[in-house]
Every structure is written in structure tokens, then in C-alpha cells.
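Since the structure comes first, as C-alpha cells, the remarks are kept for the end.
A single protein chain has been removed from this complex, and every other one stays in its place.
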Amino acid sequence: MEPMKTPIAMDRTFDALYGLEILEYGEERVVARVAVRDEIKQPMGLVHGGVYASIAEATTSMATASAVYADGKAAMGLSNNTSFLRPVTSGEYVHATATRRHKGRTTWVWDVDITDDEGRLCATTRMTIAVRDLPQS
Amino acid sequence: MEPMKTPIAMDRTFDALYGLEILEYGEERVVARVAVRDEIKQPMGLVHGGVYASIAEATTSMATASAVYADGKAAMGLSNNTSFLRPVTSGEYVHATATRRHKGRTTWVWDVDITDDEGRLCATTRMTIAVRDLPQS
Amino acid sequence: MEPMKTPIAMDRTFDALYGLEILEYGEERVVARVAVRDEIKQPMGLVHGGVYASIAEATTSMATASAVYADGKAAMGLSNNTSFLRPVTSGEYVHATATRRHKGRTTWVWDVDITDDEGRLCATTRMTIAVRDLPQS
Partner (left out) sequence: MEPMKTPIAMDRTFDALYGLEILEYGEERVVARVAVRDEIKQPMGLVHGGVYASIAEATTSMATASAVYADGKAAMGLSNNTSFLRPVTSGEYVHATATRRHKGRTTWVWDVDITDDEGRLCATTRMTIAVRDLPQS
């Protein structure tokens, strides 16, 4: 089987723009991080809530897509529910751990926890990913 | 009263990074857009779900913060629930309209609809914003 | 085509237990209500949040199921995101209006607003319903 090719080079995507680094990658668990700097913050100096949502979206949809590709399936985010628990204003990285909670035939569900450098829980996302047949080419 | 100052210059924030343009701004309604280009997409060529979540987060938290600032209050995102309905792969802009649904003493709730150039609904976000006393300085 | 039969008589279901009354029924809009009384409240005297979630679940999944049944499809709730805006402690009814926001091939999305007798918004639900092939018999 052909390896999965992506229409957009990885270093030109949105994930490259905000600086997503994948540290561990698998179909049940993904670990990633993003360096804290002004350009991932909102005007008041807090890491932007959209960054947490983006990390959750990226890690879980890529991991699901990779896993189901061999079965001729595609994966796409269906919903992203992110709760903000504690603001991050400084530190070196925001850290993300995505854990799969459910592997269904048509949907996968993941929890993604975002922590700061001290390991405190700062945001948490429930991601639902749709698994569908790949369009026949 | 002093105008609200932001610790980070607006052109150095995350919203500047992905290219948020505010077209209309008020405490009940915000209209914004983002130009479609590779760097807001995920590897498969779709606009990244995190971009929709970011637009919703930015428009509603800024509008709430501006409105409650005169009362000595701050605003901060509490939860961002984004549903993805139709992928955007091309076109000039993704368009966002944020509409306030609830103005409570401690929380505001907004709906944000994301449409494509043809006006089709592509994503929709329910944002809950916490309103809290500003830290005394 | 055979009309849809339900394995459980409507007057023995959970919706009958808490007293769901359907006032208007269609594939784009459903209007319903539930009489306010102690047995739909939580111990502090507020209408129980689970009642709002139940009304949203019932109205939207039944309306979707009826609409897709003719195409040999079944409908099932995928997620129910309910926000609580204003407690209801008295009054005659809680009133619900479900409005379809998205009709996709595999998912429908509805918004359900719950109001009190004065028309004030008390809760709002985003329901995502999965549409799947009926099991072949």
C-alpha cells in the first residue's frame, strides 16, 4: 500500500505556523508540546485558548487518520470541546497528552490534557473524530 | 477611566499570526474573517479545525472583555465547543459571525457561526466566557 | 413501507416518565414542553439539568429518526452539550424549541432552546445526531 501523502507539506501547515512538536505518536496516545512565546498568546498575555484547541485537534485527528488509513478510511474532526482551567502566561512549553477513550467503527473519542511546565492541568479537550470511507479514486 | 491596555501589542499576538480581521465589533455581535491559505490548513488541505475554534475564542472573549471592563471586570474563556459541519478547502475567506445568547452576571454565552464564501455553514461554536472581578492593583 | 414500530410503547418510556409533551413536530423544528413539578426538580428546588438534556435528546433524535427512516437509516444521539443559563424554580412549564442547524449525510446538528413561561432563555443544547444504515433484517 502507498504511504499516506499529504497535499500540503508539513512545514507549511497551520501546525507548523504555531509550532506543534510531536514527541510521541501512536493510535492510543500522542504526546506533543508548543513553545510559549508572544505569538501564541492573546493580547492580555495568556496563551490563546485557540492554541489548546488546535493542539487537541491536530494530535487526535492525525493519529486517528494514520490508524484507519490502512483500512481505506479517512478521519475528520467532528467536535472539539475544550475547557479552560488555568491560564498559562509564562514558562517554556505547553504540554499535551492525548489519550484515546473510545475506538468505534464510525467515531473515535479522545481526551487531551494540557499541562504547564509544573505539570498543572491548564486545559482539557474532548475530541470526537469521524471515521469514514475514503473517497474512491 | 483609562483605556484598556494590552500587555502584548496586537500585531504580535496569535490572532495576528493566523490573520484574524475584525469587520464589525460590538457587545452583542462581532463579524470577522480569515484569509484562506495553506498556513491555516491541516496537512490534508482542509482549513484546520483549530482555526475555527481560535476565531470563536478571540471574537467573543475580546468583545466580552471590552464590555465588562468599564465595570471593573475581566473576561476569560471557560469553554469552547466547536462542531465541524463541512470542510473548507478553497475560497478566499472563512467568515465568522458571533452572536451573544446570554449575558449573565458571571458568564456570557455566545454562538459563533463560520461560513464559506458561498454562505454555507461550515462550523459552529458555543463559547462560554467567565466574567470575574479584575485583580485589584 | 411499514410505519416505524417502536419496541417500547410510548407511554412506558423515560419521556413518558418525566412528562414530555410534543406540541409541534417536523424535520426542521420541534416544539415541546414539560410541566414543572417537584418530580422534575433536584433537591434544592431547581428544575434538574438532566431534564433539559433529556428534552433536547428526545425531540431531536426522534425528529431525525423519523426523517431518515424512509431512506433505510437510523438515528442515534452522538453528543448532547447543554449549557445552563438561568435556573427555573417555579412556573407552569419549561418550553423547548429544537431547530435543525445542519443536515449532513452522516450527522445532523440541532440547537434546542429551553425557556420559562416568561420566554427567558434558561438552557440551550447543541445536539449532534448520527445517521447510520439500519441493520439489515
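Which chain is which? They are A, B and C, in the order written, and residues in each are numbered from 1.
Note that a contact is a pair of C-beta atoms (placed from the backbone, for glycine too) under 8 Å apart; a residue touches a chain by one contact, two chains touch by 3 or more.
Predicted model, so just to flag it, every value in this text is computed and none were measured.
Engineer: In the complete assembly, which of C:I55, C:V68 or C:V131 touches the absent chain?
Structural biologist: Hidden-chain contact among the options goes to C:I55.
Engineer: Residues on subunit C that touch the omitted chain in the whole complex?
Structural biologist: Spelled out for subunit C, the touching residues are 6-8, 10, 12-18, 38-46, 48-51, 53-58, 61-62, 65, 76-84, 87.
Engineer: If the hidden chain were put back, which residues of subunit A would touch it?
Structural biologist: These residues of subunit A touch the chain that is not shown: 81, 83, 85-86, 101-102, 104, 107, 109, 111, 121, 124, 126, 128.
Engineer: List the subunit B residues touching the unshown chain?
Structural biologist: Its contact residues with the unshown chain are 78-79, 81, 106-107, 128, 130, 132.
By definition in this document, only the chains that are shown with their structure count from here on.
Engineer: Need the most distant chain from subunit A, centre defined as the mean of C-alpha atoms.
Structural biologist: C
Engineer: So the centre of each chain is just the mean of its C-alpha atoms; given that, what is the distance between subunit A and subunit C in Å?
Structural biologist: Here subunit A and subunit C have centroids separated by 32 Å.
Engineer: Could you pull out the residues of subunit B that touch at least 2 other chains?
Structural biologist: Each of 81, 83 in subunit B touches at least two other chains.
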